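Yeah, one chain of the complex is gone here, protein chain that is, but the others are all in their spots.
The first chain written gets the first letter, and so on, giving A, B and C; residue counts start at 1 in each chain.
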């Protein structure tokens, strides 16, 4: 079958990959219709994690169930489904607690040997382990290119806000208005934020955030700490979502948050540690949460919100390309010419 | 001073009432700018509760602080404030727990001897006991005629939904699209409802609800139980707000709610009891909550949502009249010619 | 195999029943070691639900996995497990939401054709559908006769309290000190109740409750409403668990609860409805919850509490009998000579 193959650092091409097979009674084979290129695919593209040449990339997808192992319940061949970016087993102690993102058998599609060695989803077909846990039928009327976001970046942003226990009326600052940050803007409003401030340096992204209802704050043109305080009665934001993943933006988050506020960091960075402000953190009573998204937990409520159009994450898609043009898609996304790229596969 | 006076069942007139005075160190005198006519004012108008002729009516208001007792903290003369429909003391065991609506010294303005014997707010001035608990300054830029709703019917609807712990993505049915029901429609969306169904018999109210994003269900034209199930994958609503206050609509709520769902009833009815469906309630695992609004608890978050326009309850105002025309206002509201009447006082 | 058989109203005997077989890939066969006789078994014994003569009774059990279908994950032959009193599928919309007690494929062991037609567990072996959902391995060191309670009456009592969102420091009244009520006393303390009052008419049960730390209130000797108020600063209980299941005890619950309090009813009654106090419920702001236990949801935390002995529900066992003496066990329990009967099966 045709698939997007990693061929070395900075090299991606579409070529032939082995057809996936049912390997256990709990597998499904999904014929992929749409696949996304995600910011974390670029980590592999840049060689941050080990990956053999010829490996299939990608972990965002919507498709149709083509085959099912005998042990799979709750799914039927022919059903359109959205997948989660990582797989969970459903029966380990973490999954039993609903902590699917910490599953003992966790694996990420297309992420190489450190993450379960699962072929990616930017391909005509993909094998889905523990299918009844890791696929969900689309609600009636939900466009597949919107549904795709529920399996990764929308859930990441949404989960970051859920982790803060955001309450209606609160004021949210989002640091970084890339795709994940923009999802956070949308999600914050759905959860009842009275005001959302988006902090970035790129005017185009800020305009996009403004279109979603946020107050744009260009940190190259104004002091974001001062602006956030002005917009929050001098207090700072109740909640800060750090969606960049750098130590400088983490430090900024601590300045933007009000005493008693909560910081939720979703960016994936290289730095092994950052200097947590201990004395001021104590006096200012800051909650800090860092973590991978628990996609599975949020999936059903996100699909409900997507189905009625309360969330429209597909707005961020700047480019839709056929699978065969995936290399160009990676280039556009890596150079930031594209905000979000979807591949139309089948 | 001029004030709206109850003169017997069905008789309201504007006349002279005694100027209010500071009676304790914790009182404030507020010069009223706007006062609302509330559905529960009609209970008095119809003689459901004892009230002496000549009593001042009303409990919804926005105004400016004109005088303060020496014991009042956190307020200043000249500040524009919104009041809550009832007063709480702030220091009894209920208030200490944040259950202001159950305050041992609770009193409702303009509601007669059974409710603390406090003169009403449809007047040029009103005395506010325990002022630091029962008044809140308006956030900058918040129009007073919008803020007014935070002190009563918006908080009632909002609190009814809070009591259900509504989660994003859930589906809400609102029974009764009068002013409180329409507030519930708006509030449900702010809390993240994926879908809201409004059930009523009056086409104009349903159109209004539709304008707020709800699916209108005219129960004289279609079976509301069937329609709600169709719109909820055959399950029923996750949450039902009963905003009428009749035993028939309560019974309907039990039919509209899904197994495991929650009913929150805010209507004020005359019936002393209704037959709670015990066997089916057990099997279907229904949560039932009835109660007065805890306005004070929700006040700050509502003011934040009102200030940025995420809630716009003033949309329901069909008539704005000067204080002197209050009698006409009562007539219009009682006959349902008006959806909501505000009085411009000062 | 040997099993406890229903032979008509009030007639139970131990006899031969067909060996269970694996019927689907998701089944397990469990060799039963311990089975309980539950208050709800008596409903069948008394003919309240249709049941064919010769049906196997019982739904509480601990045993060892003897055979597994090929589709079952997370379990191994030879593992000691506790079962839940009803089965859930794990993949329907209710199960996906964690509402296992409302599962679309719910079935109760030994409860006849209205409840899924599953043979009971008072037998040498039992077939467990959807085994990975409906069995849980015992933590190391947990005695089986203690673990058994997690699958039914302890979870029922615990869940009733969870439904009230009991907070540390609150005061709980339990109406009915039978086995479920006594579980509620224990569970309330584990959740942090500062004080628990147990209301009953039987002195022996009250002594038992007192031994668990509760204040005994014999309603034949003193006015329970007055006593509960005395013990709660005149307010009434924050939370009332109604563990009898009668309309009189429900009415009592409304008198025992404080304004703003919560009633959770777990008793199973015959009355189709009861007169819910509408006017006083409104003014007093009462939350009312009725429902079957969501056993699956609470299972892991209960097993953790049982394993370290923080919960010791086996204290209520008054009689342990071999399977062959089950008829005597039913007689003892039905006549209230026994507080709780366990059958030692294998």
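Note that in this section a residue touches a chain if its C-beta (ideal position, glycine included) is under 8 Å from a C-beta of that chain, and two chains touch if they have at least 3 such contacts.
Because the structure is a prediction, the values reported are computed rather than measured.
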| item | value |
| --- | --- |
| Touch with the omitted chain, as defined above, among A:101, A:162 or A:340 | A:101 |
| Residue in contact with the excluded chain [from C:59, C:86, C:195 or C:227] | C:195 |
| Interface with the unshown chain - residue positions in chain C | 139, 167-171, 189-192, 194-195, 233, 300-305, 307-308, 310 |
| For chain A, the residues touching the chain missing from this view | 93-94, 97, 99, 101-102, 163, 233, 235, 247, 259-260, 265, 268-279, 281-292 |
| Contact footprint on chain B, counting only the chain that is left out | 25-26, 70-74, 89-93, 96-98, 130, 132, 300 |
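Following the convention adopted for this analysis, only the chains that are shown with their structure count from here on.
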| item | value |
| --- | --- |
| Chain pair with the greatest number of C-beta contact pairs | B-C |
| Interchain centroid distance [CA atoms averaged], chain B/chain C, Å | 41 |
| Two or more partner chains touched - positions in chain B | 233 |
